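Removed: one protein chain of the complex. Kept in place: all other protein chains.
Right, chain A next:
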Amino acid sequence: MMQPREGQVRIPSGCAISGMFSRNGKRVDGNSIIRSISMMHDRSNGLGGGFAGYGIYPEYKDYYAFHIFYDNKAAKLACEEFLEEHFDIINLSKIPTRKHPRITDEPLIWRYFVTPLHTKLKESQLDEKEFVVRSVIKINTQLHGAYVFSSGKNMGVFKAVGFPEDVGEFYRLEEYHGYCWTAHGRYPTNTPGWWGGAHPFAMLDNSIVHNGEISSYDANRRYIEMFGYKCTLLTDTEVITYMIDYLGRRQGLSHEEIANVIAAPFWSTIEQMPPEKRAKFTYLRNAFSSLLITGPFSILLGFEGGMMALNDRLKLRSMVAAEKDDMVYVASEECAIRVIEPEPDRIWAPSGGEPVIVTLNETGQAESAKESA
């Protein structure tokens, strides 16, 4: 019998997240983030692990990097036919993996560097990013057995069923170099645990790793599906990814404003704010009331040139942040930071609902604009 998938069963979490970011755009290999997340091995149960790396494809930085899982060759053929019809495929290859005793039943895992076909894009009357988003959603909802799990530029998601340290070895992350890495160890509580359901979830260059159990899932889902998104996996991380894409890319909110919407303070807290701040928070809560996330969560959002860490407003999940020179670290547990940076300059616990946002500085931006290191 086939293992049930995300979306087919709901089983009524502990999880682990970790992230590291170089403001100077210094690109480090995947070993450090693997060591960090593996410190929290006992927070996950082997049913999902994954990573997102930013700045890892400098030689193809102007192309969307699609990472795709296929159940079988037929799915691959159908998907490639779709891709060829809509995109210019610059390069395609299997994603290199190594045999691993604890990573089994892997799907076919392929990578495509693509750019939308000019004629198709023009015909669609959409902007480029919207065209890519709709194509990804179309593949994921209509092409049975194909699943695009990464679709950004100069970034990539690597995920599987397994413990995160094993997943990192499986994908040979030591061969990639990024200025930002995020990682997730999964302890699925609501869904059965399938490769596509592991974290990070990604859409364009946004990727999310999440520890928590949001209680507003259905309210958020119903709202976001009005804007063309399809939540197919019944996992809260998927809906958070779409919400952030919607608020940022389509509504033009800053990352801080996005945080103020999804982890809005209580009305009683807003009432105590000075008038100008109060007006802004009141506006955001009213305008996007259906995008408030309730219930416990701690998330790390990776995006082009930056990373944001955010806890729910009640801080029902743990999160620690640290700084050392140009590096910023965030993890579910302090030990996951100390193991890769024993002597941080500063270590602190961000308050609930208060985002920690880091972006590349001038050096970092210049560094990431280079073709390849």
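The rule is simple: a contact is a pair of C-beta atoms (placed from the backbone, for glycine too) under 8 Å apart; a residue touches a chain by one contact, two chains touch by 3 or more; residues count from 1.
Here is the rule we use: contacts and distances are computed from a predicted model.
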item	value
Missing subunit (named according to UniProt) among the choices "ABC transporter permease", "NAD(P)-dependent iron-only hydrogenase iron-sulfur protein", "RNA polymerase sigma factor" or "Glutamate synthase"	"Glutamate synthase"
Given A:M20, A:M40 or A:A160, the one touching the chain that is not displayed	A:M40
Residue in contact with the excluded chain [from A:N72, A:T104 or A:S351]	A:S351
Touching the absent chain when the full complex is considered, from A:K129, A:R186, A:H199 or A:K315	A:K315
From A:D236, A:E333 or A:E367, residue that would touch the chain that is not displayed	A:E333
Residue numbers in chain A that touch the chain omitted from display	39-40, 42, 268-269, 272, 314-315, 318, 320, 333-336, 338-339, 347, 349, 351-352
